[in-house]
Every structure is written in structure tokens, then in C-alpha cells.
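Complex shown without one protein chain; remaining protein chains in place.
Our next item is chain A:
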Amino acid sequence: MAGPSLMDSLFQRSLDDLIKGLRLHQPTSESTFISKSLDEIRREIKSTDPQTKSTALQKLNYLHSLHGLDMSWAAFHAIEVISSQNFQQKKVGYLAASLSFHSSTDVILLLTNQLRKDLSSNNVFEVSLALECLSMICTVDLARDLTPEIFTLLGSTKSFIKKKAIATVLRIFEKYPDAVRVCFKRLIENLESNDVGIVSAVMGVFCELALKEPKSYLPLAPEFYRILVDSRNNWVLIKVLKVFSKLAILEPRLAKRVVEPICEHMRRSGAKSLVFECVRTILSSLSEYESALKLAVEKVREFLVDDDPNLKYLGLQALLVVSLKHLWAVLENKDLVIKSLSDDDPNIKLEALQLVMAMVSEDNVHEICKVLISYALKSEPAFCNEILGSILSTCCRNVYEIIIDFDWYVSLLGEISRIPHCQNGEEIEKQLIDIGMRVKDVRSELVRVGRELMIDPALLGNPVIHRILSAAAWVSGEYVELSKNPFELMEALLQPRTILLPPSIRAIYVQSAFKVLIFCLYSYLFPDEAVASSPSLPVDLDPGVTSSISPKEFSESSDVVVTEPLADREMDEGFNPRDISQSLEDVSVGNGGDTVIAHEQTSCSATLKKDYFTQESIVKLLDLVERTLCPLMGTHEVEIQERVGNIRGLTELIKQELPEFLVHKERNVEGVKVKALEIVKLMHDAFLEELGPVSTSAQERVPIPEGLMLMENLGDLEGICGDIQLPIPSQFCFGRPHSGGRESTSLFNQQTDEESETSYECTSLLAEHRKRHGLYYLPSEKLETISNACPPAKDPQHSDDVNDDGQDLVKLTEQSLVPKKKPNRAKPRPVVVKLDEVDGITIAVSKPESKDYLISGAVREVLLGNEVSSAQHKLPDKSSNKRREKDKLDIDQPSETKENLANVGKSETSTSKKSKHHIPGKERKHKSSRTNADEREDVQKDKTKSGHHNPRHKARQRADDNVDVIAQTPVIPDFLL
């Protein structure tokens, strides 16, 4: 390719030209313009003229960061530009590097020398450029090779450089943990700097380090404490608070010490950000200090009543943090929480919902669910589902811990299923089946609810509840003996619209039909045994209670009402299949409507007849089964086909042998063997076998057969599943607020008024923001920008009806949240089958990443090594004393460090791990201080138990004569504890 000519250089488009050109083009022609420009850039960047080259790179930077163009191909050119003598050009080059370089950029190593040169430059701005770039693109190699330069810069006298070096150190540590041994002491020294910028930078580093592995930084508590008390800079204080929120959990004595200063900040500060950080620290780590907690909750309330949605949101979040340990804090603010449920902002609503769910207990679960359901009906689909989802997950927590009245809960599940936007089919399916298996007493209600769902043909048209129908079908088949009308169930299972179901669920329908058929046949053929084998039902409802319940239910849901009186009455009379059978005779076959039947049933139940599974009804049943299922023999779905095959075989056999059996029966002949009879009996017995819940760890308890080789290392899986990344659930969110496509379209319609947007006077705009949020967030040092001439802040407008809803809710919940004991419960909580070991709860143990671990290991070595040597001089009892000690120590330090640095420099070719072991003496020291570190931990643990150390320790001490007793003094000086 021909090189760029002089003409190219002379007539090169500048960046401004490029931007203007881009603005002139419509979105349609933009891409051609960009590719044309890119061609120019490719040509120009090869120019020998540094200015042309850097301008080309500058344009490429622009296109890369705003138009997403790949610029990795220009990596080498970026390095060329960086080496320029001209500062402007160098800057362009560094920007290109920090925008586009990453660990797998191959030319990155070529940058090492240039970086080293710039880091040692006399021009502070060059140093600063290099530091900024290094902090973005640092690789393991760069970190290792440039650690000496960074170390030098940490001691710089110019705070402009020093603070940037400090910020860079964090990235260096991450990449090359051995750098901790070199740089850590200088980092600590800077904690005592008078320069706010430097302290802020150091605290930033420690905050990040401590969040990952707090324990190693306990020895620095005195320094942090001093900053907490002395500093007046909010940025710094926020960082310190974050550190303490981690440390206070580890060391109760430290917690006791810091709680008062934190409260002081909370009382005094006008900066909401600081107050909020104090609140969060108290709520998350210091909530056992009652007065502090009270103060924090007061502050939260101030946030909640504020008009600023930001404060409201954060206030709710803060309450959620404390809700587990101190529910009273939530209850105290329940009015505001409930009000937030009808907020404009979906994010605030979600937080409020979580808090409402946190307030649920066994006493108020009915009322809260009732309120929430009525609220869900009025909400938009997304939030409606959030509500339903959280009801479901709250109620099933710890094996339905808070549910006393399972009949109520099961009918609630039925009700939820019918809510139009309900997307929680899978969860409801799971719970219906789970409850059926776990709670024996609720099964008859479950069958009733299942029936309600199944006989409604409209529901079959709604794919989202197919899963629920599958559970309903399964329940109906499994517990058919509790059904009032098995024939009707069969009708429902075989209704024509089942064709709308997906095959897997249809197979469940067919299987349930099989169970129902077997039950009917068995009850008909063996009337005596049927009665005997039918399970005993919950008949402990005494009449008084029943009558008090049913009117209430009457008013609640019209669906439920109709059959309710019947159920009650039957239960009163001692509910068993025989009774039902009497009531069902005539109505049994061939009707789908439910209300009518129910009433007829009531009348029928009075007339006592011996036989309700009549020959006629059975024959009709068999006909129905054959007629509807035979066509399915031709289906391609194996699951369905096979099951239908089974049923068909049985019905044919029965049809053949039924007349013969009847003859025998009429003549009362004993001992006649009919094949079909045996099969029916066998199948019935098989279906009678009860299914129980399965433990989540059941699989683990299966012994591994001998000779079976299980792969020990599943590392290979990484390769296979590497690209499947598990979403990390965010701590405070149930799900994501949906954003409709509507917004995005309107977004692009507005394109035309892009330029016509009259720009406000910037300053007045800023002032407006400042005024509207004047409360926040850090008090500005100067109030210069505030003018009163700006327009008033808009009041948040709630639509009226939403507000009314809110009021209703508040009122309703006002009553329901008052903890009250029900005067006497209708019935005791039924037995819920639990498996002996933890049901389903597994706690993931998170281990620190190996890199972090390396860092903290090194940190501990440095800190505790320091501690040992300073302790050798004298036991420190005052922090100032200790600081002096350290200063003294640092005088000896440089020679040793230089040695170390030389070491680092030499080891360029060796791997990072080896480099630290070059000098034997050094290694030995590491080892001994490591032992100290271990012992320190043990000591801290033992400390509370006894003043003396156990023999194991002593043995170890003797073994390592380098360790002296003083090493075991508490790392945190006593004045703090």
C-alpha cells in the first residue's frame, strides 16, 4: 500500500472536522461516513509525521469510545504516539492505551520501558499520565516490573503525584500481590498525612482491600479510628465508615469503641450522604447497641418522610438491612412502608414490598395476603407478579413455617392462579404438590381447589397457568378418594379443550384419569373394602366453628362459596366415600357445571342409598374414557400414547368381563376369580401407596456402588460450561422492573428536537438542582452557585386513585399489623411433614479469591512483622508512642527495601512466585512472621475464654525460637478496646 503522502498530512481532517461531519450526516448515511473516515485514519496513522499520526489516533479514540469502533489494530501506533516528546501527542497516545488496552493486548509489553521513563520524569504531568494509564491497563508483568517506580512515587513530595500513585497501588496489588511487601508500609504512613487528598486516596485503597478480606486490616484500627474522629472530610469519613462496618463485626471491642463517634457524626452532620453511611453502618454492623440503633432508625424515618425519592428509597433499603434482626424498626415505620407501596416509582414499590413481606408473621399472614392480593389486582402486570411472587416465596419459607391454616392457604393458591397476569405458575405448581405430599389434613381442600381449577374450561386457554393445571390434575388423581364426585373429575380430565395443553401436561392428565378410573372401578367392584381402605379424614371440625367460618368465606369469594356449605355439612356428618357415593348417584355423569350440582348434591345427600357407583354410571364412565382416549392412540407423543394404551387395555378387559362378574355378583357366588378384578385391586393398592416429600440431599445418601469411578475433579466442566454465567442475584431486588417497548419508541421519536432543546443557563440549572436537592448530599464548601431565581421544584403528583388505594391499604394494614392473637384458632396447625435434615436450605460458603487471599496474606505479614519488631523495643500502650516506634523503624527500612527492590528488578524473567525467595534470610523472616500471624488469630479467638494459652501454642512457640512472647500482645492497642 502506498504510504501517506504529504497531501494527506496537509489536508488531514481534524477531530473537529470529523465531529462536524458526523453531525451533518443522518443516521442512515452515518455508517458510510464512519467507514470512509476509518480508511483515512488507517492511512494517516502510518504517517511519519507525529502530528498527523496523533491526530489520526485522536479521531480513532473518538470513534472507538462513542461509536464503538474496534481500535485494537492500532495498539502499536498508540505506543508510538505515547513515545512522542510532545505532551499533547503523548496524552492522545495514553488515552488510546487506557481506552483500548487490556490484558491480552500483545504489544503491551513494549510499553513497559516508556512507562518506566514517564514515571520517573521530572514533569509531573507526564508522571500523572503514566500513572493514570497504568491504573487502567495494568497487567501482571507491568505490575511486577514497575513496582519499584511506584514505590518511589509513593514517597513523592508532590501530593498531585502521590495520591495518584496511591490509587494505582490498588491495581498493582491486585495483579501482583508481592508488591504489598514492598509498598504497604509507605501506604500506611500516608494514613497520617495532613493532605486530605492523600488521606482520601489511601482510604479509598484500604476500603477496597478491607471489603474483600477485612480481617487482615484489624491491626490498622487505631489509624482508622483517628481518621474517624479527626477528619472533617465527608468523602474520607464515608470510606472509613465502610471499613469499620466490616471490622466491627470481627472485633466486638472495636465495635464498642467506634459506636459513639459514629453516632456523633450522625447527630452533627448535615451531609445526607454521611448520615446515611452512618445509618447503614449502625444497622448492618452495630445494631446491638440500642441507643445507636434507635438514633439510626430515627434518621431512617426522616429519610422516609422526605419528599426526595432518593432518600425514601435508601431509607427503605436501610430498613430491610435491619429487618431480620430488629423487626420493630420496620413495624415502627409500617405506615410509611405501606404508603410507599403505592409510590410512583417501581423501585421504591419493590423495596416497600420486601419490607411488607418481612413483617409477615403467622398472626397476620391472612390479612396481609388479602390486602396484597387486592393490591395486585390493581397494579400493572409487572408489579402484580412481584407481589404474587413474594407472597408465594414468603409463605413457603422454612416449609410453610408461618402457615397455620392450610385450607386457607390452598384456596389462596387457587385464587392467585386465577389472577389474570399471574406468571408464577411454576411456583404454584410446586407448592400445590408439595403441600399435598407434606400436609395430610389439607388434601381434601386441595382436591376441591384442584377441581375448581380443572372444571373451568376457560383456564385451559391460558398457557401461563398450564403448569398449575398439571398440579391440579395430579392432585385430583392422587387423592381421588377424597373427591366428592370422581365422575366429574373424569369429565374435567378428559374435556375436549385439554388438547390445548402441552403434551407433557396432557400426559399427566391421562395418568390422573387412569387413577380416577381405577378408583371408581374399585369402589364399584369392592364396595366393602373401599369403605374400609379409605383414609380417615379430618373430621375434627366442630359445628360451631364451621358455621362461623362459612359466612366469612361467603363474602370473600363467590367461587368458593357454593360448595362450601356442602363440604362443611358432610364433614360434620363424618366424611367418608360411602356418604359421598350416596349423594352423587344421579348427577355423576355428564355434567360440567358446578354450582347446580352442588345444590343438587345437598339435597341428594339427605337421601340415603346403598349404592352410588351403579352399573349404569360405571358403564357410562368406561364409554366416556374409551370415546375420548382412543383417538389419542395415534398421537406421536410417547408419554401420552403409552398411558392411553394402558387405559385402553384395562377398559377393554373390564368391558369383556363385567357381565360375567355381574352374574356372579347377583348370584352371590364367592371365590370367583375374574382377571380384571385382580388387576383393578392391584392397581388400586399400588396407587394407594402414599408419596412423600423427597429430601434435597436424598441423592447424596445413596451409597456409591463399588467399582464406580466418579471423576474427582470436575475441572473439565469449566471448559464445557465456561460460557454459561450464572446471574449474580442482587441483594435487594426481587426482579427487574420491566421496561416496555413503548418508552423506547417514544425515545426515538424525539430525535428531531435534539438540537432544538433550548439549553438552560447552565449555572441556573445547576443551582436548581442544588436547590431541589439542597438537602444533599455533601454540604458544598461554597454556596456560590445557589440563586433563588430558579423555578420551584415540581411536586410529585400522585394520581388520585392510586393515593386512595394507598390510604385503604394503610387503614387495612393498620388493623392487620397490630399483633393480635386470634381468640381461639379454628383448629390446630396440621402436621407438616418435614425431613429431619435442613429442608432445602443450603448456604453457599464463599471463599476469598486466591488473588485476594495472596494480598491479605502479604498484608498480614507486613503488618504483623512490623508489630513484632516494634514490640521488641517496647510494648506500645499509646498510639502516639506506637507511631513513633514505627517512624524509628522506617529509618532502618530503606536499605532492606532496596535489597528487596533489587530483588524484584532481577527477577524480571522469573515468575512472580519465585522472586520473593531469592534471599534466604528474607524467606526465613517471612516464615516466622507467618507463624506469628497464625498464632495471632488463635490468640484473638482464645482471648475471651482464658488468659492462658493452651499447650499446643506453647509447643509451637518452643519450636520456633524466633517468636517471642511479645508477639502475642493484642494487635489493636488497648486504648481502643
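In the analysis below, contacts are C-beta pairs under 8 Å (C-beta built on N, C-alpha and C of every residue); 3 or more make two chains touch, one makes a residue touch a chain; residues count from 1.
One rule holds for everything that comes next: contacts and distances are computed from a predicted model.
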* Structure fact -> Of "Replication protein A 14 kDa subunit B-like", "AP complex subunit sigma", "Dynein light chain" or "BHLH domain-containing protein", the UniProt protein name belonging to the chain not shown is "AP complex subunit sigma"
* To do: Among A:T168, A:S470, A:T628 or A:T651, single out the residue that touches the unshown chain.
  => A:T168
* To do: With the full complex in mind, choose from A:K185, A:K272 or A:H684 the residue touching the hidden chain.
  => A:K272
* Structure fact -> Cross-chain touch to the chain not pictured, restricted to A:G68, A:P420, A:G692 or A:P705, is A:G68
* Asked: Looking at the whole complex, which of A:G21, A:G204 or A:G389 touches the chain that is not displayed?
  -> A:G204
* Residue of A:Q12, A:Q114 or A:S128 in touch with the missing chain, whole complex considered -> A:S128
* To do: For the chain that got dropped from the picture, name the residues of chain A it touches.
  => 16, 19, 58, 61-62, 65-66, 68, 70, 87-88, 91-92, 95, 102-103, 125, 128, 131-132, 135-136, 163-164, 166-168, 170-171, 197, 200-201, 204-205, 207-208, 211, 234-235, 238, 242, 272-273, 276-277, 280, 309-310, 312-314, 344-348, 727-728, 730-733, 736-737, 739-740, 743-744, 747-748, 750-751, 754, 757, 759-763, 765-766, 769-770, 773, 776-778, 785, 794, 796-797
